[in-house]
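Every protein chain of the complex appears in place save one, which is left out.
Up next is chain A:
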Amino acid sequence: MAVIDALTQSTRPGVGAGRAAPSERWGRLALLAPSIILLIGVFVVPLAIMLVRTFTDPHPGLENLTWYLGDATQRRVLVRTFTTAAKVTAVCLLLGYPYAYAMVAAGPKLRAVLTLLVLVPFWTSLMVRTFAWVILLQDNGPIQRALAGIGLDNLHLIRSNVGVIIGMSQILLPFLVMPLYAVMSTIDRRLVLASSSLGARPITSFFRVWLPLSLPGIGAGSLMVFISSLGFYVTPALLGSPSDALVSQQIYTQVSGLLQWGRAGAMGLVLLVATFAILAVLMLSIRRAARRQTRQAEDATS
């Protein structure tokens, strides 16, 4: 959620900014205290233990990291994990953007229905949804049979990367639709009218006015989907082939199959650092785009 705050605040400087009086600042800290203590106990401390183990188990040194970065199979799996996450994000954007727009454009009744359609799967257990996909996608399953009917035989929808992407996209779609909808619903739609009254064709209005204003939603939603994708375990395990394993499955192998916790720590560390690096690059570029936009807006008004 911090991501959404950071991204949306950067375009709305009035909210949340400004210096608070000292007493207020203490008050805010006190509000945060229980959750900070909880996070330290159940997140920071275990993470620190994992870090220490990465460099000490079974011997002090960098052997776990050098093993991980030097192993061709592990590198291939890491790259596959990031490409899969990127593909899932792209699929979610392609499906989620028009959907969020439809939610904003719809009347209150239709909007309620559309919202419910996003939320009902979101409230359904991940296991249930994944098993439902297993039944739908399997060979001789309904989707395969329908496709065979129109001459598309032998598509590998399950036990393949395609199945994993289908399943993960469906599970993660709400994480893109909701932030997109939140941002789009704050966009002043008179701006689009204004642009068309100034002679812009609909497509120009969309690309020059609507799309830039919805960027924070795209950024926040995509990041949520992308980062969640990196850690998926159950869905790739059930819908994918073990030949298309992702990092989380490899970490499981080290933790539970081989009891190599130092190596598992190294894998987690590399994943974490890579994720933060991508996050940092994206945040910077989005902020810069947003700042440019505000500047343009200011130039236009002055």
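The rule is short, and it goes like this: a contact is a pair of C-beta atoms (placed from the backbone, for glycine too) under 8 Å apart; a residue touches a chain by one contact, two chains touch by 3 or more; residues count from 1.
Quick note on the criterion: contacts and distances are computed from a predicted model.
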Per UniProt, the name of the complex member that is left out, chosen from "Hydrogenase", "Cation:proton antiporter", "(2Fe-2S)-binding protein" or "ABC transporter": "ABC transporter"
Identified contact with the non-displayed chain, of A:Thr73, A:Ser125, A:Ser197 or A:Thr301: A:Thr73
Residue among A:Ala33, A:Val128, A:Leu211 or A:Leu284 touching the omitted chain: A:Ala33
Absent chain, residues of chain A that touch it: 20, 24, 26-28, 30-31, 33-34, 36-38, 41-42, 73, 76-77, 138-140, 159, 237-238, 241-245, 249-250, 252-259, 261
